[in-house]
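Only one protein chain is missing; all other protein chains are in place.
By letter and in written order, the chains are A and B; residue numbering begins at 1 in each of them.
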Amino acid sequence: MSTVVAVSRRSLPVGSVGSHAIGWWGMICAVLTEGALFGYLLFSYFYFAVQPRQIAFPPELPSLWLAAPNTVILLVSSVAVWQAERGARRDSWLRQVVGLGSGFVLGVIFVGVQLLEWQSRPFGLSSNAYGSLFFTVTGFHMAHVVLGLLILLALTVWSALGYFGPRHSAPISIGAIYWHFVDAIWLAVFFSFYITPYLGLRHGP
Amino acid sequence: MAPDAIATADFHPAPHRKRVRLLALIFPILAPSFAWSAHLVVNFALSSHACYPDGVPLRSPASGLGWLWSLLLIIDLAGIIIGLVSALIAWRTYRLTAQEMAETGPPLAEIGEGRTRFLALWGVLIGVGFSAATFFDFVGLWVLPLC
Partner (left out) sequence: MTTTELDRVPELAPRDYASPLASKLERLWATKPGLIGWLASVDHKEIGLRYIVTAFVFLLVGGVEALIFRIQLAWPNQHLLTPSQYDQLFSMHGATMILWYAFPVLTGFSVYLQPLVLGTRDMAMPRLNAFTYWVYLFSGLYLYVGLALGSAPNAGWFNYVPYASRPYNPGLNIDFYALANILLGVSTTLGSLNFVVTILHQRAPGMSINRMPILSWGTLTISVGNLFAMPSVTLAFFLLWLDRQFGTHFYSPPSGQPLLWQHLFWMWGHPWVYVIVLPALSMVSEALPVLCRRPLVGYTAVALATVLTMVLGFGVWLHHMFATGLPNIALAFFSAVSLFIVIPSAVSNFAWLATIWTGRPIFNTAFLFFVGFIIVFVIGGVSGFMTGSVPADWQLTDTYFVVAHLHYVLIGWNLFAVMGASYFWFPKMFGRMLDERLGRWNFWLMFIGFNVGFFPMHITGLLGMPRRIYTYPDGMGWDTLNLIITIGSYIMAAGMLLFVVNVFYGLKRGVIAGPNPWDAATLEWSTPSPPPPYNFVVIPTLASRTPLWEERLNEGPYRSQLSEGTPLDHGKEVLGTSSLDAQPNVILRMPEDSIVPLLLALVLTLLFAGLIVKAWWLVIACLAVGLALQLAWLWPRVELRERRP
């Protein structure tokens, strides 16, 4: 007695659909490997931070005047992008475009403030080890923000062209994963470079 | 060669999947490996920092870090316990699903049939395995000098 198994005869969606889309899976994997990259970057930072004979760390605590509000700006941009994603699912052209567009603008503001922050630092990339770490790690993050901004810009244009709707929201969801990831990584970078010195991890010569 | 029957219903490789929650399958597979990785990295970082704070390695942990040995011990114990608890959870899952696809004949270790019990068995082995791996470090703490 043997039974040959039958092929499923259910109706299946065709194409890029939500979390079944290839791009969605690809983006999850990309986020994992990029997350690992920042893991190794922050490992390098802490590796230096716990070295006892560290001559390079700046004596004063890092200023939060620019970085803290900037963090809030980036988080708000994530909310905007999340709204755009909901807009696409509910077939609202306006919410899509406004959400993505304001996410983009807030991201640009973040980059601008971050450039000011870079400029306010008394050291440079090649001044000492702390400078190398600070500019490399935040630079890596900036590069990811810029890439995220390009993605948001493309998505805004495509949304404005009316490409997306309830059954065609996968590209927005995929881009949104990346943007949320960039924000989450900033929290880790911010915590490492700005908060841990206040918690007693070394600073000063 | 002609089959005797064609299955009409959707055939499913894990008929017992609804007997257990997915979390009870996934947790024992992931938690012990994370616990083991975390214990290794944290123990390494703590002991290195305490024993080699400056240019010269010390013979015993730097002053004020005498509690380090106990901390390492606690971390190891936590790792072992997470592994064993995971193995227990997985064992319970396995008991509930042990007969899944048993009609295929050869034992599970050989054929791997029955997706739910397959993952449950993995959970048991992973839990026990990582507990054993952590146990090596636990023993090391007693027989080796810290620095």
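Details
One rule holds for everything that comes next: contacts are C-beta pairs under 8 Å (C-beta built on N, C-alpha and C of every residue); 3 or more make two chains touch, one makes a residue touch a chain.
Keep in mind the model is a prediction, meaning the values are calculated, not measured.
Within the whole complex, touches from the chain that is not shown fall on A, B.
Although one chain is hidden here, its contacts on chain A can still be listed: residues 1-17, 20-22, 25-26, 29-30, 32-34, 36-37, 39-41, 43-44, 47-48, 51, 54-56, 125-126, 128-129, 131-133, 136, 150, 154, 158, 162-165, 167-168, 170-171.
Residues of chain B in touch with the missing chain: 1, 3, 7, 10-14, 17, 33, 36-37, 40, 43-44, 47-48, 50-52, 57, 72, 101, 103-106, 108-115, 118-119, 121-122, 125-126, 129, 132-133, 136-137, 140-141, 144-147.
Operating definition for what follows: only the chains that are shown with their structure count from here on.
Measuring from the averaged C-alpha position of chain A to that of chain B gives a distance of 32 Å. For chain B in complex with chain A, the residues that touch the partner chain are 3-11, 45, 49, 53-55.
Contact residues on chain A toward chain B in their complex (touch as defined above): 1-6, 8, 10, 50, 52-53.
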